[in-house]
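A single protein chain has been removed from this complex, and every other one stays in its place.
Now for subunit A:
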Amino acid sequence: MMKRSPLVLGNKTLKDVTDDICAPVERFPSKGWVGMFLGAKTLLLFYIAILASVVGVGIGLLGVNSPVFWGTMIVTFVFWIGIGHAGTLISAVLFLFRQKWRTSVARTAEAMTVFAVMTAGLFPLLHTGRPWLDYWLFPYPNQRGPLWVNFRSPLLWDVFAVSTYATVSMVFWYIGLVPDFATIKDRAKNKLRRTVYGALSLGWRGTAKNWSHYEMVYLILAGLSTPLVLSVHTIVSFDFAVSNLPGWHTTIFPPYFVAGAIFSGFAMVVTLMTLVRIGFPEFKNYVTLDHMEVMNKIIMTTGMLVGYAYASEFFIAWYSGNQYERFVFVNRAFGPYGWSYWVMVSCNVLIPQLFWFKSMRRSIPVMFVVSIFVNIGMWFERFVITVTSLHRDFLPSSWGMYAWSWFDTGVLVGSFGMFLTLFLLYLRLFPAVSIAEVKPVLHVGYDEKGGHH
């Protein structure tokens, strides 16, 4: 029989699990956390200032102009939405496949999803230039006669897809947290904690009948989130694919965007998990090297999937015999934005190949660096798709370059401030590993006497 390595190291008892996971929430924050939080918060304040200028003065501050009307806001929107996908995949898809290793990373991955979608959601709203009128995006009964949104537009599908995704992933995450909030409430030493966590736990009591319904709802939510997550990035890709611009109008976009999203999402999970392991050393027993290795394997697989997609796009551009399509792809690789294409290929296709070597897959510094490169590469993928198709289309008379301004840089960099601030607050206030889900898998990989197989 094949030996299984333990999912949780250190022969933990049930009480140890509760103590370990609640510790970061219950103790005074460490200097490291405070330092990172202040950094992230400063970046967030900078972001708010940048966005205030962009909204106050107008989106002319950004580089979008004829012919590149979709710029940083859309590129970064697609990037952040993609980041969110790994959370749902780890949580929902692996749950359906009964992959027990997910329990240690699912909570944090879901948190990442929720914050990434929040970060992403701002961009299309701000990109409209008049965000105070964004409620026009929703179909609501109004007093201007029968004036409705256009349901034939992929931009409107996006509104429905992203808002549904945000709602369902938040609900999924929160439902998972409820029993753990009850645990923290029961351990609370003062009235304030007891009240706050008591309210968050909704009065959860953990009777067998409750658990029976709870597990059923968890399964249902996982089953609903799985097609949902695939639909969201498919619909985001429709924003491009349903147009008829060369380089966008391709049927490969939906699966290609979904693969890219999983790829970038897993890279972000690895980035964050290495940081969590450094910041909270007690979590090393829960988020083990085995967990990280499995995620690195997924990064390598999806990296090759996107590499395959890049190759098929080129092949089809040639094979279709469409001269505009062919030009766009030659221009992507060798035109004025060729450098961004090669940044994308190096980061997404070449660098993850390091993970063929077991020592690389299991080295924390290597995986941290690779995951950062993947994130850079995936941002550039969206940049390449958006900007290179727009800057040279059918007519040379309408060609131009994207006038990137430092406000664009501010928007891009600042969005990390928002994401990291939320994430760091989460690590301090919520149990970062699911207590109720880890306990049933404690014995995996141990024999009856408590030793390894």
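We adopt the following convention: a residue touches a chain if its C-beta (ideal position, glycine included) is under 8 Å from a C-beta of that chain, and two chains touch if they have at least 3 such contacts; residues count from 1.
By our rule, contacts and distances are computed from a predicted model.
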| item | value |
| --- | --- |
| Record-based protein name (UniProt) of the chain missing from this complex, from "Putative DNA modification/repair radical SAM protein", "Iron ABC transporter", "Extracellular solute-binding protein" or "NADH-quinone oxidoreductase subunit K" | "Iron ABC transporter" |
| Residue among A:Leu43, A:Ala111, A:Val287 or A:Ile435 that touches the chain left out of view | A:Ile435 |
| Sole residue of A:Pro6, A:Gly198 or A:Gly377 that reaches the chain not shown, by the stated touch rule | A:Gly198 |
| Residue, one of A:Trp33, A:Phe46 or A:Phe160, that touches the chain absent here | A:Phe160 |
| Missing-partner contacts on subunit A, residue numbers | 13-15, 18, 139, 146-152, 154, 156-157, 160-161, 164, 167-168, 171-172, 175, 178-179, 182-183, 185-187, 198, 202-217, 220-221, 224-225, 227-228, 231, 235, 238, 435-437, 439-440 |
